[in-house]
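The complex appears here without one of its protein chains, the remainder shown in place.
Each chain carries a letter (A and B) given by its place in the written order, and its residues are counted from 1.
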Amino acid sequence: MNDWILPLLVGIPALGALAVALAPAKRDGLFSLALLFCAAEAALAIFTFTKFDGTNPNEQFSFSRPWFALPTGAGEAVPVAFHLGIDGLSLLLVALSGLLAPVILLSAKGHIERREREFLVWSLVMIAGMQGVFLSRDLLLFYFFWEISLIPLYFIIGIWGGPRRVYATVKFFLYTLAGSVVMLIALLYLAYNFGTVAIQELSTKDIPVRAQLGCFLAFALAFAIKVPMVPFHTWLPDAHVEAPTAGSIVLAGVLLKMGTYGFLRLGVGMFPAAAVQCGPWIAGIGAAGIIYGSLLAYGQSDMKKLIACSSVAHMGTIVVGMFALNAAGLRGGILQMINHGLSTGLLFLLVGVLYERRHVREIAEFGGLAQVIPAFAVVLTVATFSSIGLPGLNGFPGEFLCLKGAFDASPLLGAAAAVGTVLGAVYMLSMLRRVAFGPITRGENQKLIDLNGREWASAIILLIPMVWIGLQPSLFIKPTEPAVDLLISQIEKGRRSLALENGASLKIANAGAAETGKSGGRR
Amino acid sequence: MSLLPLIPLFPLVGAAACAILHARTLAARRRDAGAAQNERVVGAIATLAIVASFAVSVAGFFIIQHEPERRVAWIVSNWIPTGGQTIDFGFVLDPLSSVMCLVVSGVGALIHMYATGYMRGDKGYARFFTYLNLFVAAMLILVLADSLPILFIGWEGVGLCSYLLIGFWHENMKYAEAGQKAFVVNRIGDFGFLLAMFGAATWCVDAAGKGSFQFAAINESVLAGHVEPWQVTVIGLLLFVGACGKSAQLPLYVWLPDAMAGPTPVSALIHAATMVTAGVYLVIRMHPIFDASVLASSVVACVGAATALFAATMGLVARDIKKVLAYSTISQLGFLFLGAGCGAYDASFYHLVTHAFFKALLFLGAGAVILAMHHEQDLFKMGGLKRALPLEYRTMFVGAAALAGIPLMSGFFSKDEILGGVLAGRPVFGNEQINLVLYVVGAATALMTAFYTFRLIYLAFEGESRSNEHPHANPASMTIPLAALALLTIAAAALGLPSVFGEFKPLEHWLNPVLELGGESGNAAKAHGLSHSAQWLLLGASAAIAMIGYSLARATYGGGLAKSRARAEAMPGIYKTLVDRWYVDELYHAVFTKTLRLAGVVAGLFDAYVVDGAVNGVAASAKRAAAAARGLADGKLQSYSLWFGAGAVALVAAVLLLI
Partner (left out) sequence: MSDDLLRFAPIALPIAGAVLGMLLEALLRKPKVAMWLTVASLAGSIVSVFGGATGLAGYGSELYTLDAAGGILTAGASAFALLALFLSVNYLKPQDDEFPGEIPILLALVPAGIGIIAGARHAMMIFLGIELLSVPLYALVALRRANAAAVEGAVKYFLLGAFAAGFITFGMSLLFASEHSLDLDALRAAAGRSPVAAAGTALFLAGLLFKLSAAPFHFWTPDAYEGAATPVTALMASTTKIGAVAGLLKITPLLPASAWPALAAIALLSIAAGNFGALLQDRVKRILAYSSVAHAGTILLALAAGLSAADPALAADLHSAASRASVYYLIAYGASAFGAFGIIAILERGGDRFRTIGDFRGLSRRQPAAAWLLTFFLLSLGGIPPTGGFWAKYFVFATAVQAGQLWIAVAGIILSVVGVAYYLRIVATCFMASEDAELGAPPQGKVPLPALLATLAAGVGVLVLGFAPAELLGLIGR
């Protein structure tokens, strides 16, 4: 019975897309239809969260059907399965994607005035693709969904975006595609050398360290671009600035997490020795990204670009936490993925609210909004403080755990990453102040209208989990624990095999040295 | 004890109620339904919430007296499961937190009451009390916390409220900037705090090798010597960085003078009596770490002394009545750290309590003056208010006497205890000579303190009025707290009279379970002790210093501004430097703000031209390759055939080479 949950999580939005594409209804009817599917998706995602057994480290609600077999010659074949499953690593992301589904539509209602049917279709396809990525337990299926999820956003940005939308969307598409194709080669390498593309099975194989390193780097490139990690990040601000609100929400909310999730599930999960080897470097780049992204954000005058750059910094925090490769960091990374999705999603939503009313996004165009639209200012303040990790809101436990993990890995890394907490306050509060406080400098802002019912609805969908996670983080961390512990044991395995490898090469080197010594002696 | 969570819960509920009322007010205002703001209801809810919290605190005070270790705890396990040292959501009421609760909720209740009058007619009335209640809740969480992360909740919570309240009148960009400055500078401190927290949890392990975030466990681990000395020092220094931010010490003090942008009750509550003492509280709470590290504690003492002196110099010339008090607060906080750094924790805490009373009193009095003067804050435009505001004058005089250390006032005894503690305390950097230097610095500060305090009193209340404004009387809701605080200021002396007056030291005895953690050596100042004659000598010196300061102020400002002008002109360089606050703000602006802004711009350019330039460069080179490819296809059959032939030859050659 339960094994139908996951196909439905992918299927509901997919069917919704089909229904909207074919429905004869008029505009509002179409929107309601799509919203219905999104609501069902959100409900099912929450249902999945509640039904999930938080003590079980393995995948649950598995659904697996053979798809096809890739012959490798001599009568052997690599079976490829349509295999979906959920575990502690993906649980929160699946729930978040489901939860964001109605938000995406609600946020679009005010902006998307033309070609609504197309928009709804793409949004629904997008959600289906993302859920597919998070649920896939087969490497090839993962890749399949990974690439599919590029298309909807390409159209969403390209059709409903700003003036430079085509440049931004093509850049986004090609950049991320270029990163991910190499992953395909690594995937094929695994298939041929280890006879399987099932993620779980690959995780249990003893892949030689060198091969791990190669595959890890191939996968890491794809993920680093997706996250995005400095210096592969420049597509993100462009994409965000041009994207319509809904696109930004989905991009910041979930799409970037495909990268960090990939790092966890595939990078660390399948190639632990390589992850251990590269971990310090990647964490270091993450920390550099925190500082660099923060500085970039501080230099921005466009609200969306500022938040986009802050995303680079925040994703850096997640990467640092994850590649601390310890329990605290991994938990923090997982939780922070959700937190960033919620708070940055809300920030983009709010920028969208302003843009809808004023059609500008320059910070300098605003000021004193707290006097005109106090409810907006309150929500903006909450989102800001959530973003800079105020205790009591969601940002804190995630950031705290990431930094704690980083500190445990290396106090200097922890210190470098913690610089972000200072810089984050600087640029976020500067923006908040210049937008919401001070005198009203522009006449156009005098008559702004405060949040309406639809905007409140989408804000509240995000605010509730923000406060909830802030007050009771354990509820959200607990279910991930067994899976993280499993990952830790995997990392331990990686450490062992790495030590073994180093020991062996050391032995060889020693032997070699002894050999030369001998020959030297002979001479 | 299940009563424990009630202490912060009452203000939290109060804040929620005020928030709802504020939202209703806003909705009504939007519908143009007139000012539906019911100030009485809001004020009553907010004040009663704090009073209720105070009542529970009193109950808790009595309850813990009957507990074996004078402590009760309340823990909800597993707030954040970190995978290593799990963080529980826990409160502990012990002698230290109990006194802090009493002070916070007691002074808080009086200030709330005062604020109901002070804020009358403000359009953000309910919003103000939302923040104020929220602040008290956060402060109570801070003092009740049983572990560093829970303390950090309160720590950041008070920071948030401070931010919101400094920028309460957010229409004014300067005020909003001041709020931001406070938060950001505090964040710099929090950077140290966070790392200290991680270091403590990771390094301070018990015998079984397990770390913890809990104060008790960390202190125990340090006392048991399970931690490397350098690690203790690092933790101590990082903790002190956090404390410097919150308690406005050098070099992170710069936000506090600007914080005076907030409404005066805020200055009294947050920026004098409670929040800013959190850093000192933290040091006292974790004193085994500072006991164990000479370097860390010495840094605390020296920074404290330097801050005390430095801030006092700026207080000498400030014209804004609130700024004088702000510098005085920084200076007095420096005193607290000076004491704590020398191991005189009881003296430091004693002064913390008395300072809470008299500084709140002074601020509230200043607020009353400001309100009466129709929002005039310049001391040079006041004068002669004694007649119009007799109660304010009397109460403020009490506060000023306490601050200046006029003999027999509470401030006199508490300050003297600290100075005694410096002399008798643990040698700073292992060198007793430095203690002597620090004593002299403290004494000089005390002299200046007495001077600028009475300068304020003389400028505001004595002499002729220098203003055209006619002061109006303040409502009872404002004057009653003044009177109450004046009484408290006087009575607080009894909490810690020096031992020459007998061994009646209720506060010290009460705190012993906390302060004597680690035995006598932990309480260094007491361990050394001073002979009675030495104590008498010190008391005499303190009294003399205070009286000299008073006389100087009287001589300079007793007869108006003329003399002071003359003195200022006599030494223009020093005067200008002091008025311009040693140019520290300018220095910070040049060094940090501008550097950061420049870094932002440089990063932006680097990103656009180098990082993104590389990306676009790839695209551009693809286009160049494409142009080249197009150039090859010139449409001529001859060249097509040539390529064909060349290709075939190359293929044949390659195949022949490869076999």
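Note that a contact is a pair of C-beta atoms (placed from the backbone, for glycine too) under 8 Å apart; a residue touches a chain by one contact, two chains touch by 3 or more.
Quick caveat: nothing in here was measured; it's all calculated off a predicted structure.
With touch as defined up top, name the shown chains that contact the chain not shown.
A, B
Pick out which of B:408, B:566, B:587 or B:622 touches the chain that's been left out of the picture.
Looking across B:408, B:566, B:587 or B:622, the contact with the absent chain belongs to B:622.
Who touches the missing chain here, A:61, A:154 or A:348?
Result: among the candidates, A:154 touches the missing chain.
I'm checking contacts with the chain that's been left out. Which of A:15, A:174 or A:486 qualifies?
Spelled out, the listed residue whose C-beta touches the missing chain is A:174.
What is the set of chain B residues that contact the non-displayed chain in the whole complex?
The missing chain touches chain B at positions 622-623, 625-630, 632-633, 635, 637, 639-641, 643-644, 646-648, 651-652, 654-656, 658-659.
Even though one chain is hidden, which residues of chain A still touch it in the full complex?
Those residues of chain A that touch the unshown chain are 67-74, 114-115, 118, 144, 147-148, 150-151, 154-155, 158-159, 165-166, 169-170, 173-174, 177-178, 181-182, 184-185, 188-189, 191-192.
Just so we're on the same page, only the chains that are shown with their structure count from here on.
Can you check how far apart chain A and chain B are, centre to centre, with Cα atoms defining each centre and the answer in Å?
37
Give every residue of chain B touching chain A within the complex, in rising order.
It is residues 26, 30, 78-84, 149, 152-153, 156-157, 160, 163, 167, 170-173, 176-177, 179-180, 183-184, 187-188, 190-191, 194-195, 198-199, 201-202, 596-597, 599-604, 607, 611-612, 614-615 of chain B that touch chain A.
Which of the residues in chain A end up touching chain B in this complex?
So the residues of chain A in touch with chain B come to 171, 175, 230-231, 233-235, 292, 295-300, 326-328, 330-331, 368, 370-371, 374-375, 385, 390-392, 396-397, 400-401, 403-404, 407-408, 411, 414-415, 418-419, 421-422, 425-427, 429-430, 433, 436-439, 450, 472-474, 477-478, 481, 484.
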